[in-house]
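For reference, the structure is listed below as structure tokens.
Missing here: one protein chain of the complex. Every other protein chain is in place.
Order of writing sets the chain letters: A and B. Residues in each chain are counted from 1.
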Amino acid sequence: MIAVYLTLALPLAGALWLGAFGHRRSAGWVNVAVSGATFGASAAVAADVLRGGPLLSGGRMFYIDAFNVYLVALTAFVGFTTAIFSRPYMVHEVEAGRVNARRMRLYHSMYQGFLFTMLLALSTNNLGILWVAMEGATLATVLLVSLYRTPESVEAAWKYFILCGVGIAQALFGTVLLYFAAARVIHARDEALLWTSLHAAAPGLEPAVVGLAFVFLLVGYGTKVGLVPLHNWLPDAHSEGPTPMSAILSGLLLNVALYAVVRVKMIVDPALGTPLAGRLMMGFGMLSFLVAVLFLHRQRDIKRLYSYSSIEHMGLMTFAFGVGGPLATFGALLHMTVHSLTKSSIFVTAGHAAHIAGTQRIEQIRGLIRTQPAVGWGLLLGTAAIAGFPPFGVFTSEFLVLSATMKAWPWLTPLLLIGLGVAFGGLFRHLHPMVYGERPDSQSAVAANMLPVAVQLALVLWLGLAIPGFLAHWFDQATHLIAGATLLGGGS
Amino acid sequence: MNALQGLDLTRQLILLLAALVLFSSFAMLAQSRLVGLVRVFAWQGVLLAVTTGLVAYASGHTHLYASAVLTFFLKGLLIPWILHRMVLRLGLESARESDAYRTPVQLAGAGLVVFSYYVALPVVQLSALFTRNTIAVSLAVVLLGMLLMISRHKAVSQVVGFMSIENGLFFAAVVATYGMPMVVELGVAFDVLVAAILFGVVFLQIRASIDTLDVDRLNRLSESEP
Partner (left out) sequence: MADHLTSWVLALVQTALFVAGAPLLAGWLKRVKCRLQNRRGPRLTQPYRDLLRLFRKELLLPEGSSWVFRAAPYVIFGAIVLAAAVVPLIALRLPTSAIADVIVLVGFFALARFFLALAGMDVGTAFGGMGASREMTVASLAEPALLMAVFTLAMSAGTTDLSVAIQRILSSGLVIRPSFVFALLGLLLVAVAETGRIPVDNPATHLELTMIHEAMVLEYSGRHLALMEWAAQIKFMIYAALIANIFLPWGIAVGFGFGALALGAAAVAVKLALLAALLAVSETLLAKMRLFAAPQFLGFAYLLCLLGMLSHVILEVGG
């Protein structure tokens, strides 16, 4: 249990420390160290849960089971690798005069603050606190989006703030409704919002109220997932903020928001006794997937391009969780992991590419492989992975989702296939000239630490070739929690 | 004559105050001066606090007193004060929103009230609390806050709408379930306070970057850029 508290306390302490001293030159290292320690603590939590089953803290404030523990570990890991990337990247930004020392303090402090809210949202057992943490994540990142103070970045911050704020307000209303339904069954007031209590009492909850609550919660957290038509903030916030932030937004925030939706769905399904929640998620997921795929083609900014790809993949995961059943759920969980790893490494590489070209505009980024082979290959491989090329892990998870769809909803499979094809075209028509193409004279290589990218892509490759036994077992436990049955028959 | 007669005076008063909270939302829609808008918002916060206090008194849930006091200071005094200072600091004392579409917006607001009534109906039918009928009002306040945000062009007005949504959510928690657990309420209050401060910072940034607070002018980022 101590490891759980440590996982939360470390980033919080880091946020406070960096809030005071984040402008020092050593701050980047402190950021890396704190993130690394957090990852260590989260690994300890994961080991605990894998060995001893779900953890419930004293006072039942925190609850860690197979589902969220792997997200906790993933979040801490991506936070760690992105911190490694962020240190030289932000030094470059300071040298380029885009950020001053005061803003570096803000940046570092909020980086840890954001990690804290993410981990809190994942580990809390209280749906109210989950909401508070999700809103807190918005608050922590708003000023990061506008870090460069350009008119575009300020506009993006404003949109992000307003849209996410309004969206997430709907989720609070849904939470109130859920609390209302729970209070009729659970008599201890303070326990009626605890996920464990709600889950136990779920079959007795009033279906009409719970259904209504789910609609509000889906709209609310769905805004943060980036589901169409509530996705407008996402490309702006991703493209205008500093690149490390794009990486953690795309790799973590979207996941955690989707986690919130799935957690709620786990309560709603037994209460409703109908597949309403799943159908809603399928509808929103499919819509997001298709719309994002079409928008991929008309992007002119490299980070916007990949943020639309994020919307596409989040839509696919939402769809898969909506389909339900062990196969689709397993696929969605795997997809969450590989997308997180791949997308954050892509944003890191795209950040380097933007430094090389001095702009984020796709038509001015050319010949990366000739300028700096590591960055060029990184972008190429990352994009290949995210587009679903075998043998990367994304292919495996997409294959699982497709098979599940084929079984349950055969007529939706062609839509998914066409969508994936169109997305492939959209990504590669932009990627090809950026990676190959003629190298402009003005371009020169930059200091880039491609190690995190290499590690993450290697992990994705590994997951595609062979999912290690303990990881498969782990996913299977989570699948059992969510879908009620295991895929591999591992049991829990 | 109707259900009201069965309630004692405090409970009747709570219903009246709930109606006034709803009215304050409409008053915000009708108010075109920014200073006036912030003032109406402050009144809504005060009404909310008084309602919460009365609900605490009538229901015997003492933790609601704490919520009422918190609401009074946060939404009745502090946040309006922050917003008011922002308006003064940005030199917007005499700024007005345009009056176009005022009446259709109000009618749309009335439509939203009807809509919330139907949405809240299944919840209301299940509830045994005397405040159950005001659940629809709280949802209406949320939706009217959104309407305010959509129909206005000044950043300050949009923030008032945002905060008014929060008011509606708080109200929903009070009347539907006699408030959320204290830890959640404190967390939400903290978020709201931080949001209010951050909004102030973002105002200054918007002002510094585009020299106005008209959010219509925030249009550089769109899918149709060349």
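A few notes on this one:
Note that in this section a residue touches a chain if its C-beta (ideal position, glycine included) is under 8 Å from a C-beta of that chain, and two chains touch if they have at least 3 such contacts.
Owing to the predicted nature of the structure, the values given are computational and were not obtained by experimental measurement.
Shown chains touched by the hidden chain across the complete assembly: B.
Note that of B:M28, B:L48, B:V87 or B:V113, the residue touching the chain absent from this view is B:V113. In the complete complex, the residue from B:A136, B:A172 or B:L218 that touches the missing chain is B:A136.
Hidden from this view is one chain, which touches chain B at 1-5, 9, 12-13, 15-16, 18-20, 22-23, 26, 30, 99, 102-103, 106, 110, 113-114, 117, 124, 132-134, 136-137.
Please note the rule applied: only the chains that are shown with their structure count from here on.
Each chain gets a centre from the mean of its Cα atoms; for chain A and chain B, those two points are 31 Å apart. By the touch criterion given at the top, residues 119, 122-123, 126-127, 139, 142, 146, 149, 155, 158, 162, 165-166, 169, 172-173, 176-177, 180-184, 187-188, 190-191, 194-195, 198-199, 201-202, 205-206, 208-210, 215, 218-221, 223, 225 of chain B touch chain A in their complex. On the chain A side of its complex with chain B, the touching residues are 126, 128-129, 131-132, 135-136, 139, 142-143, 146, 149-152, 154-159, 161-162, 165-166, 169, 172-173, 175-177, 179-180, 183-184, 189-190, 192-193, 206, 208-209, 212, 236, 239-240, 295, 298, 300.
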